[in-house]
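Contents: one structure, followed by commentary.
The complex is shown incomplete by one protein chain, all other protein chains being positioned as in the whole.
What follows is chain A.
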Amino acid sequence: MLKTEKVVVLRNSRRGHVRVVRELYLREQVPCFSSLCQGHCSNEGKVLPGDITHYVVPDAGVVRDFLEVLEFQELRGIVFTQTACQVVQHTRGRRQYNRLKSLLKDPRHDCVLFCNEFQLYSYCPREKGETQEKWHTRCVYRAAVWYHDHLAGLKPVVMITEDQHAVAEYNRLTSGVYVISTQEYLQSFWPDLQAAQELYISIAQVLQERESEGQEREYAEHLPAEVLEAGIKSGRYIKGTLKVNKHRAQQEAFVQADSSTKNTELSSDVLVWGMKQRNRAVHGDLVVVELLPRGEWKGRTIALTEAETGVEERTGEEQSQPMPTGRVVGILQRNWRDYVVTFPPWEEVQSQSRNSQRILVIPWDRRIPKIRISTQQAEALQEHRVIVRLDSWDSTSLYPNGHCVKVLGKSGELETEIQTILMENSIHVLPFSEAQLREMLLNSKENLWTVEAGEVAERRDLRTTHLVFSIDPQGCEDVDDALSVRILPEGVRLELGVHIADVTHFVRAGSLTDLEARSRATTYYLADRRYDMLPAVLSADLCSLLGNVDRYAMSVLWELDAKSLAVCKVWFGRTLIRSSYQLCYELAQSLLNNESVEVPELAQLGEVDKKKRLKELKTALEQLTKVARYLRTQRDRGGALELEGVEVRAQLDAEKNITALVPKQPLEIHETVAECMIYANHWVARKIQETFPQQALLRHHPPPCQEHFSQLMDSAKARGFDIDSCSNKALADSLDRAVDPHDPLVNRLLRMMATQAMSNAQYFSTGSCPLEQYYHYGLALKHYTHFTSPIRRYADIIVHRLLTAAIKLDKGMEPNETLASNKELEEIAQHINNKNRAAQQAQKQSIELFQCLYFKDKDPLTDQRCVAEAIIYAMRANGILVFIPRYGMKGPVYLKNRENQVVSLRNDGSCEWQAGMLQRYPDRICTITSNGIHAFSLFDHITVRISVQALRCHPDSLCLEVISDRLQEVAKLESLAAGKGRLELVQEVVRQAEAASQQVEEQERVPQLSKEEREYQQSKGPNLYCLLQEVRELALLDLSVGALL
């Protein structure tokens, strides 16, 4: 090794300059990471392929400014030089550098890092008087030349640069090494890659404009980092993440102080009011705020605002108590992502300014300010949804600058809207690449997959000894759990078994499939489709525990005492099973209810045989239910909560038009299966936590914040119930007591509110969390994890690996895979948590989208389906929040419109707008008009009309309008419902009739459907509709409650 010295000038803490002399050791052997290497480099990991036409070496300036262009997967064979990477690190900050690093690590992307400054022959010291940029370019060029020589001229090397002098100086210097500009490179080498060229042009434009910016200042400058640091330490400033209020994006934003903040008197979030005070911070940024003097503090607005209204005048009476208010003085970390925006109409653009190349586009997410982009395609792109990336936001500019990245499609189309939802939640799901699919085993008719002999020897064979069956929704493809129950030979013990698909057998740690699954983290279920975490060959075939085929499984077997049902012994391990029955919930429930039903698996058998087998299955189901009931009561005693979520599924017809929105029906068997799964998860959690106290992946559910319960308590008080939230046991008991015998919905709503008050359950690594925080509040379990759905959750795959390792250790063997350390595991856990949140958000948004689509083509005034019963669950200053049980949705109802008119009631209960005023009390809201005073109280049932509010730039939203304060059911029972003081008996009848009418509706819906089908002349055979039905079923897999489990 040769030693040289490098002189670096650094800035020190007091803003002075310090000359630092660093050593530099050069060596001859620096790996080149090319498969064509002639010189025995020790190339490990990712290697550039030899089957491409050339290698490309981007200059430091190109990597710094045009990294996004280089991120295209189509551009292959990129050699990043160390020089360029360091330039990115020094000039663009950590975020951009991490992005470059993750690009280098991404196995799907053909690019490598060459440490040119440690290579003896490619290193060049800086010459006297040479500018830094020139020196960097020279270093990169030397690296390119070295690369070419090292590969003995087998591949031409292209260096791309933005510096025209460099092109002139170096292009003809060495044969085989070409120096050209980036634009020329893209045009001549990748003429087909239109997207990259457009991206290049839009970034170049932004760079050009930044140089010629105006000087007028719109915002205060941010303070330098040292001042912020000192201010945070002294407690003068508060550090936190900025959250913009979705409903009042122009005015209200909150900063949630992070735990390190010293200011102890601060009890709540800090309000940042208005764009000026927000000082260029965007939703999600890590900012530093300074509190304003107490006199300038403001309250948050509690009135409902209609989404489309712009800046409004708000008077003090509609604000809550003043809360700490502050202004942003600096931004520590930008958290910009890609945003979906819509172009304004062309006429508007033209009137906006003469300079029509710069356009203000409106993001889909209301929390993001308008973005200024420059493009020449504005006319072509109007009404389109486009992905935009933010570049900068200077104090001289009112809006941030961005550039166009990709066009998604015309707004309003289903495909575009779904893509928008995915994009806004940062979900990237490309089809599985060929390389990933190549890793998969094949299972086709010609090449049938069978169990391997070696595996049979290693696994416990349950094919003949156990009766295994699975219970899933109708038409489920990815069966990842199966159950078994039997009485052991002596008769005193019962053996309960939970068998989970052995995904880790097929997905090796570190394989491409594994990496892809990790980056997806979960299967995404949208209202009409799903994006699988694993390729279909695994999720729907090899891993899926289908009926009557041999499958690998990971099993937990408990030996329970037959009488007391206490656990005597538990066994974990890999098994080989063959599921005998693939039941669906409805079928299993009817079997339990002793209804005579046809089990498809037994259809072929003779009468006697059939009876015998059926009896066997029934006994098993009954035993299972018995055990599950016992387990449930055990947990209930500990304080487990029964929670309520709204869940609707959209019924789609063949053309993806929605024909109905149906809430889900719960059955006891759902609970039975769920209980067994919870039990399995719990025991696995205990096992891995015992074996790996520092690095096990568990799931905890932190106890909720008591303040969140205040709304629940107030609402409950209105009906005379007392909710005790001091522990989960107390809460569960008080929720059980809070039943109104006349109105079952009250309890459901209260449970829903309780669910809302909860914090989300989270994955964590045991090493990074103190022992007492392992507790799962909702389930009342000390340890909990996810083990039972490895096909659709990545966390389960990790837990499977941990369990395998734990079993191996028990047997005294060393686990053959190295396990993730605590730090890595915590990172993965955070990643999965984020992705889960995104998945839930995306699902919710897609359901809302479908709700809008459902109501879009219905005329609200005439269509009976747009009129629904609603129940009031909260009060606001100018309206109420209601829940519509029929469609399972919630929304605001305004009692005061923009002309300051309020809703008044005629004698028959119907409503009209009239001049008047509103008065709000904790449990009711009164409208005072010439017609008299009318009160809307909590838990009143009213009738609302649903209509769709179509918006250009934002997602469509539903608009609710009260049309009567009484029920107006389809069965026309309102005559019975009218009047409040009637006898209870009458109300009971009404409710029964309601329930009946709902059922009638459900049944009616089916003929309705076929009527439509007749109208559109559609075949009734197996069509796309059936397929979508299946998909929809899958979307129902315990999602809302799944968020808490």
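FYI, a residue touches a chain if its C-beta (ideal position, glycine included) is under 8 Å from a C-beta of that chain, and two chains touch if they have at least 3 such contacts; residues count from 1.
We take it that contacts and distances are computed from a predicted model.
Colleague: Going by UniProt, what is the name of the one chain that was not included in the view, given "COP9 signalosome complex subunit 8", "Exosome complex component RRP41", "Vacuolar protein sorting-associated protein 26A" or "2-oxoisovalerate dehydrogenase subunit alpha"?
Modeller: Looking only at the record, the undisplayed chain corresponds to "Exosome complex component RRP41".
Colleague: Taking the full complex into account, find the residue in A:V21, A:A453, A:A566 or A:A603 that is in contact with the omitted chain.
Modeller: Result: among the candidates, A:V21 touches the missing chain.
Colleague: Could you list which residues of chain A touch the chain missing from the display?
Modeller: These residues touch the chain not displayed: 1, 3, 5, 11-12, 18-27, 31, 89-90, 93-94, 97, 101, 104-105, 113, 115, 117-118, 821.
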